[in-house]
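Quick one: the structure is below, and I'll ask about it shortly.
The other protein chains are all here in position, but one chain of the complex has been omitted.
Presenting chain A:
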């Protein structure tokens, strides 16, 4: 917003002339938006995105080091400069995204915690920086990210290219780790909310009440930091911090069975004002399938069309920076009422499961579906399997339509026990309208008894596989980068018009390892000590015991008689 910028300039210029120094202000801006997409099963998908753009350079040293933070949170800025981070993506997810029922999310994430970081190419010790970075982030987000170590970190060689600007694509500077077991709860949401400029006091963040957000089928909060182009010509770069929160409310549990949603029903709050620090604050509702699908009120004349996930969708836009959105009651509550049903077929879908029986061997099956009627496209499958599932790569088979499908690129890094996990990356061409199955056999390792978690019978988690693909788009996408694109359609940079990039995560696996009976040491000690005591004790007694004949004491009458006899001097009784 031009007015804000000049206002800031004026302020500081005044001070500047007093001291006789000239300098330019750091420009930062904040945008927030909420996208509501009704899903065909009656559930509703809400996606919050908060973006802070800042024209500065964290990686500079000395006098130019950043020390004044306004909209950008200081804790993250210090992390970026201390560890020379070029890109950081961290997400915390509870629940699994059901692609077949809900379509594709705007920003995908696997269950649990996921962290991938591109370091700057000036870093000499990437592993040391990675270790410290995970510890610092675990303190900031109150999560157990300190469990990320070399046994679950991988360096993908082709997946996870930088989403921001940069020409250094040497994968030595990339680290990727997931913690599928990580629980997400209010203690993770609280520090996440504190990173926002307005906190949870104004703007869209007032809707984030943990009691409602966690009573949902899917909840994911993420932080994405990357350098992006400031303008169309891309001559200078700015740092972008995106905080996203995706949540899917189930109409059975949160909706009490009725296919009727409102902001109050979803979040137990309504909106009363936009964040004063935001340059734009909007609510989008996906009305592409209207009017057959649902009824929306209050109506709005503002409509916007955007090409997102390869499809042109129409949105009703509510601008919260305009006072008339809030109406007479100074509160804004959307109401959606369902009318019909419709089925959805996403183009790319993946599943994974463990086959086999017993606790010795098993098989991992990954199934990828291409639902496009006539186009084939390539996908990059990345699998990171912990070392205690020993994969037999000679049993790896890739079949499509019951014929062998040879991948055009395979990168396999075998695991080293207790040191690093397996990494398998394959580029597979999916034939149109087909199902591709990737199978690999494994054997379960027996861990040392100290390596078991306190509850080993729960099982051990294997992180989700990542399927990255360029899916053919039904509508031509625009490769121009403009500032006023809505946030949800501008996350992934578009390089070509005919396809869009999408990432699909499979389910994490829960595998039982052969678990020893932890009460056995106690049992063994008891049994051994008993046997030793009984055996040795008896033997010792036999050897060392001497027997003496002992007269039993005579009964009372006899004793009395003997006593009298002794007095009389007569021989005693026997």
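Keep in mind that, in the parts below, contacts are C-beta pairs under 8 Å (C-beta built on N, C-alpha and C of every residue); 3 or more make two chains touch, one makes a residue touch a chain; residues count from 1.
Simple rule for what comes next: contacts and distances are computed from a predicted model.
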| item | value |
| --- | --- |
| Chain not displayed: protein name in its UniProt record ("GPI-anchor transamidase", "ER membrane protein complex subunit 3", "Phospholipid-transporting ATPase" or "Dolichol-phosphate mannosyltransferase subunit 1") | "GPI-anchor transamidase" |
| Residue among A:158, A:317, A:335 or A:474 that touches the chain left out of view | A:158 |
| Given A:358, A:454, A:555 or A:569, the one touching the chain that is not displayed | A:454 |
| Contact with the hidden chain (one of A:127, A:187 or A:417) | A:187 |
| Residue numbers in chain A that touch the chain omitted from display | 15-16, 19, 21, 23-24, 26, 63-64, 66-68, 74, 94, 135, 138-139, 142, 144, 146-147, 157-158, 161-167, 169, 183-187, 190-191, 209-211, 213-215, 229, 233-237, 378, 380, 408-409, 411, 427, 453-455, 468-470, 492-493, 495, 501, 518 |
